[in-house]
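Shown here: the complex without one of its protein chains, the others still in place.
This part shows chain A:
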Amino acid sequence: MRHRWVSVLICAAVSAAATTACGSGGASQSADGQTELTIATFNEFGYEDLLKEYEAAHPDVKITQRKTGQGQPHHQNLFTKLGAGSGLADVEGVEEGYLSQVMSKAGQFNDLGEIGPKIEDGRWLKWKTEAMTTKDGKLIGYGTDIGPLAMCYRKDLFAQAGLPSDPEGVKALFSTWDSYFAAGDQFVAKVPGVAWFDSAAQVFNAMHNQHETGYYDKSDKLVVDTNPDIKSDWTAVTAAVAKGQSARLAAFSNEWNTGFKLGKFATKTCPSWMLGVVESQAGPENKGKWAVTDAFPDGGGNWGGSYLTVPKQSKNAKKAAELAAWLTAPEQQIKAFKAKGTFPSQVKALDAPELLEQTNAYFGDVKAGALFATQAKKVKAAQYKGPADGQIQETVFSPALQSVEQGKNAEEAWRTAVEGAQKAAK
């Protein structure tokens, strides 16, 4: 009898734990026939007013928005609940940095080309859609925003080094990576105590992303050690580090912030959203010193931006896809841009007057909207991302480049990086 009691109690406890663990199911049909949709976003997508607008136009739909402050916990939650098989929202935001992990689980997301409403051809920039299309042609996410790359630089420090400092004049310095590093040599020779760029990894990632083939080839084979482009980027960046061009500051660290404040580097690879970061880190005392120009070595590039996906767990996938398609239409994206500054990935939105007229006071009233729209159109193609791509960049190559900045031999660090990539890809 004693034993029976104990087992009953344990059973009750286990089943209680189990039901709470799986309790937060997906959306469902409510009693009055309304469809309840949930949408999970992170940071600021600028959707608050848009969702109200959608509800007003569709009385049969009720939308709940789950907001997470930061991208990292949002995606951790996404992958955990993909694994659990339930608990995700009907529409889930996905950031570009997590693209490779999402693409390797593409089977758990709906093909929006199949279940979604008909969407006009060429709504998005070609490379934006390409990156979210599987090899067999399934589109698993609608593009929201992007982060086209331009170059930010310190006008005052450029002048001090005798380099041209007006936005037109500097373009020649930023035309290729060779000219960029050559200008860096000139700069560090003239201005002691100030570096040319903030961190080797920041430059390397931008260079690496411009190649058609990166860490993986299209058959998901790791080509880190055989792709000559990666090695030549590595050699160029580490050579610049050896010549003192790097401020050796890990991006987004406290010391990096201090570096902005003290003006310890003269250029910064600048996606559209970086202008806000520069402004808040460099602070009002450095106002007017930073400038941005619509040039980027060897063409263009992109860093950041998101997609809306509909996981297969969703019980209202069709309606969820309709909502996602509506939110990512150019008319809506422009409103989100005005609300929270998310830079649109839609071709039409890039020509919208609201965008083209946007200026940035901190960067000397530059027409930032038009500038980054130009940069967005310079991006040639999306690099193919293999399964462990994001991880190789974050946990293998960036630390390896930092170790070179800490004084490690570049050749040794390269071997460590290749080994690390092979381990990560296993």
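The criterion applied here is as follows: a contact is a pair of C-beta atoms (placed from the backbone, for glycine too) under 8 Å apart; a residue touches a chain by one contact, two chains touch by 3 or more; residues count from 1.
Here, contacts and distances are computed from a predicted model.
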Ask   = Unshown chain, UniProt name, "succinate dehydrogenase", "General secretion pathway protein GspM", "Amidohydrolase-related domain-containing protein" or "Sugar ABC transporter permease"?
value = "Sugar ABC transporter permease"
Request  = Could you tell me which of A:Q65, A:Q186, A:Q281 or A:Q391 touches the chain that is not displayed?
outcome  = A:Q391
Task = Have a look at A:V194, A:A320 or A:A400 and name the one touching the chain we're not showing.
result = A:A400
Query = Residues on chain A that touch the omitted chain in the whole complex?
reply = 1-2, 5-6, 9-10, 12-14, 16-17, 76, 79-80, 82-83, 101, 105, 107-108, 248-256, 258-259, 262, 391, 394-395, 398-400, 402-403, 406-408, 416, 424
